[in-house]
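Worksheet: the structure to be examined is printed underneath.
Note that this is a trimmed complex: some chains were dropped, and none of the rest were shifted.
Here the chain labels run A and B in written order, and each chain numbers its own residues starting at 1.
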Amino acid sequence: MWIETKTEVEEASRSRAGFSRRVLDGLMLCTGDMEHLDTYIQEKWFVLQLAVWGLRGVARVILANNPLSGALILAALYWASPWQGLLGTLGVLASTLTAVIVGQDSGDVAGGLHGFNGMLVALLMGVFSSAGDWYWWLLLPVCLGSAACVFLSSGLTTLLDHWDLPAAVFPFNIIIVLYLLCTGTNSPYFPHDPVTPPGAVEPNDTALIAVEVIRGIPLGVGQIYATGALGPSLLILGAVVLYSPLLGIHAVLGSAVGTLAGLSMAVRHDSLYSGLSGFNGALGCMAVGGLFFTFSWRTHLFAIASAFLSAYSDIALSNLLGTVGLPACSWAATLIATLMLLLTGSLAGYRIPIGQVKAPECNLRSRSQWEAGNTEERESTDV
Amino acid sequence: MWIETKTEVEEASRSRAGFSRRVLDGLMLCTGDMEHLDTYIQEKWFVLQLAVWGLRGVARVILANNPLSGALILAALYWASPWQGLLGTLGVLASTLTAVIVGQDSGDVAGGLHGFNGMLVALLMGVFSSAGDWYWWLLLPVCLGSAACVFLSSGLTTLLDHWDLPAAVFPFNIIIVLYLLCTGTNSPYFPHDPVTPPGAVEPNDTALIAVEVIRGIPLGVGQIYATGALGPSLLILGAVVLYSPLLGIHAVLGSAVGTLAGLSMAVRHDSLYSGLSGFNGALGCMAVGGLFFTFSWRTHLFAIASAFLSAYSDIALSNLLGTVGLPACSWAATLIATLMLLLTGSLAGYRIPIGQVKAPECNLRSRSQWEAGNTEERESTDV
């Protein structure tokens, strides 16, 4: 009997282990780049494909490449403001469709590489508009601006390809600045408020509230999607952790570094509380810590340096662009991440060629195989 | 008798046909790039060669490469204002001669590639000067500024050559901005008025006059040469049509698109009436529609997109530079045309290598031969 019981217990435990393994496997299928999904949807309807491409595009904003993360983020945006959610959805669809129409590389389109700039343009147009929510005329510039991102994205990729650099969010930054310059503060059709630079003197100099500053750190992750509410910001952070826990840690770390930099430069309290001080640091930290470079303690230190550089550059650019009432958006993080990708010396050894960038955990795993096989390719891209 | 009569009639008709064919042939000789002229003047005096190079340079401003078009345009400038005509002539000669002296490629010099930037600098210096016509001291900066264009043109060509991009009118745009910054509005020697941005609020908000707006469309073509009069603008348009009717159509179309963009952004009425809203659109449309890309209905649609992008970018840049009293010149069209040349996807298939760009009609004709022969060359320039 004992033997049988043992076998039963073993079997039960095995089936339990099998179940939890299956759950884990199922969970594992939802993390990382989810490449298996691409083969699955290949022969499905165009609408389903477009949805997956769009969701990948949504997640790409925060450097993730996972449609489930994208869905979570989109949910967070609708939660924060249904109007912003709608604009974001429209933006990502408009630019992805434009990319299909103007004949961009289908691999890029499927990877969501043509969606994230359009989405950001749409979100920021909504945030800066002073005409209030549900101002339907705004859909016109949202569609056109998102579509224009595809042109910039394609052109910049050709330009930067020589150094194996991505176009990143340069198209978004250019288009949103052009849009805000075009309309101006007194436009009769698309009015927007001028932006206050972080270095501006505050009317009444109150003491800094520590808990609000700490609350600004997770908000910094949400500010990547121009969301200033805590719940949606945490959901967005969750979406990043789903894609890659390592990236999630760097996001929070970068946002904290950005807040620290903001404190050291005595920026407006508002900037710290809303997370606006943190989001460039977060982006700069995420780009270096694991995504474009294999993770190691050295890369980690460089990621912190990148976060500091991004945060200080953001304060500087915000003060500069603030003199003409413009926001600095994510110019700082984009420029610093590009600089980091160009760096020679010890960091360059960890560099992953742009075409082979995957989730940080995946990068870490595949490094040894890749190192053996693609040495000659690396050399040719390093010219 | 009948037979003879018939023969006579035939002969007469043949001679008539022969005459009209000869006329047509003569006319055909004057259209397009007029390459036969180069072999004809090769062994003539330097002054005659310089005149042809200069006239090509004059036409190059509006993307044409035909000395007769250049002569027509120069006549239009002298018609609009003899002082401006003189400045333009001086500018094109100063920069062409500088290019000869500093040892630039003789093919480029003969093609007028070193003349058009100098001419534009000279014209714009005259237009922005608040010292009035016939202020002879202005000839000094005109000569120096035009000469400086050669340095910028040569350096930028080396820089952009890697992507097979032309230096275009970047040198002019840089030099004129530097000149205006250098002298400032309160310079005792070379004063100029600050520029009003198109987004500025108008003192008295009158209704828009439709006929004036429509009149602004051909004026937009003239504004490429900083000319605001209707007659000379039409003559300039005629010169473009002489070089290539297709280019002429795109010039008017682009100017109309620019005016439309200006209307949608509610720019100052003055901008619309004077054609200043249209000229960037015209340049952006001409560059894509036939010149740097083989003409087709796809290219045509991209040309319209390029016109819209140029026009909106121009409004944005004008508002930005207007905050420090500077004009946006043709920065927008130059940047957008450069972007279009960098584009991947379906437009890239129509791209003509910079060294083989001819009149649109000629591009269209030679495409099939060129496609067969130069495939490998294209690949090497597309890297």
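We adopt the following convention: contacts are C-beta pairs under 8 Å (C-beta built on N, C-alpha and C of every residue); 3 or more make two chains touch, one makes a residue touch a chain.
Note that the structure is predicted; figures quoted are calculated from it, not measured.
**Q** With 2 chains shown in place, count up the copies in the whole assembly for me.
**A** 3
In the analysis below, only the chains that are shown with their structure count from here on.
**Q** Distance between chain A and chain B based on Cα centroids, please, to the nearest Å.
**A** 41
**Q** Would you tell me which residues of chain B are touching chain A in their complex?
**A** Those residues of chain B that touch chain A are 162-163, 199, 201, 264-266, 305, 309, 312-313, 315-317, 319-320, 323, 338-340, 342-347, 383.
**Q** For a test of understanding, state which residues of chain A touch chain B in their complex under the given definition.
**A** These residues of chain A touch chain B: 102-105, 148, 151-152, 154-159, 162, 177-179, 181-184, 186-189, 324.
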